[in-house]
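Missing here: one protein chain of the complex. Every other protein chain is in place.
Which chain is which? They are A and B, in the order written, and residues in each are numbered from 1.
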Amino acid sequence: MTSIGLIARKESGELLKSGRGLAWLLALSVILSVFSLLFVSNTELSLLDNAQVVYMVMGTITALGALLAVVLGSDAIAGERERGSLVPLLLTPVSTGDIVFGKMGGQAVAWVVTYFLSLPYLWAVGSSGQNLVEAVVYLALLGTPVVLGFGFFSLGLSARFGNVRAALITALIALMLLASPLLLGPGLRQSTIGKAFDTVNPFSAAVNSFDSVVIDSQPFSMQLGRFAVTLVWLILTLWFAGRSVRTVEI
Amino acid sequence: MLIEIDGLELSLHQRLILAGVNLHMQPGDIYGLLGPNGAGKSTTMSVLNGLRQASSGHVSVLEMDPWTQRREVHRQIGVLPEQAGFYDWMNAQDYLRWFAELYDRALAVGEIQLQLAQVGLDAKNADPIGTYSRGMKQRLGLARALLNRPKLLVLDEPTNGLDPRGRREIHDVLLGLTRESGVGVLLCTHLLDDVDRLCTRIGILHQGKTVVEGSLSELLAGGPAAGMRYRLRLLAPPLRTEFAHGIRVVAQEGQWWRLDIGSGTSPQDAWRELLDAGWAVSEIHREGGGLEDLYLNLTTTEAAA
Partner (left out) sequence: MKSIPVWLFACLLILAAASARAADPLDISLSAQPSNPATPQMGDHLNFVSAIRNTGQTPAQGIVAWISLVQVDPGHEQPVDLEDWSAHKAVTRAILAPGEQITVAWPMRLIQAGDFRVVISAVERDTPHIITSPFLDFHVRRKPVVESKRVLPVAFGVPGLLGLAMFWRLRRRWSVSQKLDRREK
């Protein structure tokens, strides 16, 4: 196995075997459960159309995936440094680039786990409606670059700040800002600033694409622009993480 | 040469941290790098580990530049850093197996157990590392440093947190390694007892500068602290406490007197002179070692200046 694979294996093992990682996954599943139960128990919500519910759950899954990526990314460099396990890793014959890519691989595994954990919820709320398969596919297609981008961004912050708390707070503020389309109603997003923000915001791109595909049954050709925005976000954050890791001080 | 450092200087954030470090180490040497807190020991180690780039001076580790040939250097050295963190959720065997794979080594279960037993850990213990005591983690750190069969071991406070028996066991491991395979050990420690027992050469850093470097026996024989300190118990107060040369009264507390006897005076001559001066001695204890004096003499600000 390559060094990148070995580090990614360790990172994903930490998520699946350590008490901390399991606690995060449990927290994610509890949030999704509460959300799903709301749809059943609340009269208004339970009458929402299937596609509408699937769209809302997709947005929530993306936000939760990004949240987990932010937590893991903030801990990736600064946390290891604070726990004293970064220096032994840097003293192996593995390049810094491989360490970073390995950690990114760990984040990808975390997202895959979150994704598969959320599929039963998507099925539960949307199996009798339309476009469930499309929902599953588009969650992978657009959710992945958005979530991994947040992970890489927070990994870069973690390397730059060398302090988990500072990296986490900054990354959370960025997440709150970019995920605001989930919180703001469509009305607020129709202003000029709102539209401009929506155009460049990867989170909006993903959420609008979910809406377009799941609710309006629009084709992939109409999602190309949004898909491109999420890819640009992924590339920019990858570049930022790569540059930031070079500034790591022992 | 395992390590060759001449005139190493390093500035961090416009502050001169290392201002002339020299360090020379041959295969089979156990080299003690000493110095008070903040003297620059850990920074020197980070430069020779390739984690920091020297501002100026010559640094060579295993005939390589540790900064530009970092990966090759890392392949051939084993390091126990001061803060040797682990992944608490793993057990020792899984951890060593994983770590060895980073060196492209696939360790069999037997090899791992041997490695653990070598540093005094229970080879079959499957408990997570998070449950280990500090001493156990220190031993595991040493096992990790030995994984790649290094030519050079760089150990920062390796016996920290170990009980006297544990320290003795680690000493034996290190002595065995240098004797059997010619591994060089660079030991960075505050424990002069470790240095006294293990090291063949020492270097003392003070304020980012090497103030002395050389063979331990030579330094003790001819260094500024050559000579001995004794603690004497007297039956009655002495008649005279001033002596012409070679003997100096350092302190007195009740019946106990502390004396320094210089290297130019033999103990027999000194006892005779003391008897002549009316010293009724009932007990004699030799105090401290020459190393402690050497260290203290060289690391006081005035001495360094």
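The criterion applied here is as follows: a residue touches a chain if its C-beta (ideal position, glycine included) is under 8 Å from a C-beta of that chain, and two chains touch if they have at least 3 such contacts.
What you are looking at is a predicted structure, and each value in this text was computed from that prediction instead of being measured.
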Touching the absent chain when the full complex is considered, from A:Phe101, A:Tyr121, A:Phe150 or A:Phe203
A:Tyr121
Out of A:Gln130, A:Asn163 or A:Ser180, the sole contact with the unshown chain comes from A:Gln130
Give me the subunit A residues in contact with the hidden chain, please.
19, 22-23, 25-26, 29-30, 32-34, 36-37, 39-40, 45-53, 117, 120-121, 123-125, 127-130, 186, 212, 215-216, 218
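The rule we apply is simple: only the chains that are shown with their structure count from here on.
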Go ahead and note the Å separation of the Cα centroids belonging to subunit A and subunit B.
48
Contact footprint of subunit B on subunit A as seen in their complex:
1, 3, 6, 9-10, 13-14, 17-19, 80, 83-88, 90-95, 250
Under the touch definition given earlier, write down the residues of subunit B that touch subunit A in their complex.
46, 49, 51-52, 71-72, 74-75, 77, 79, 81, 83-90, 98-99, 101-103, 141, 144
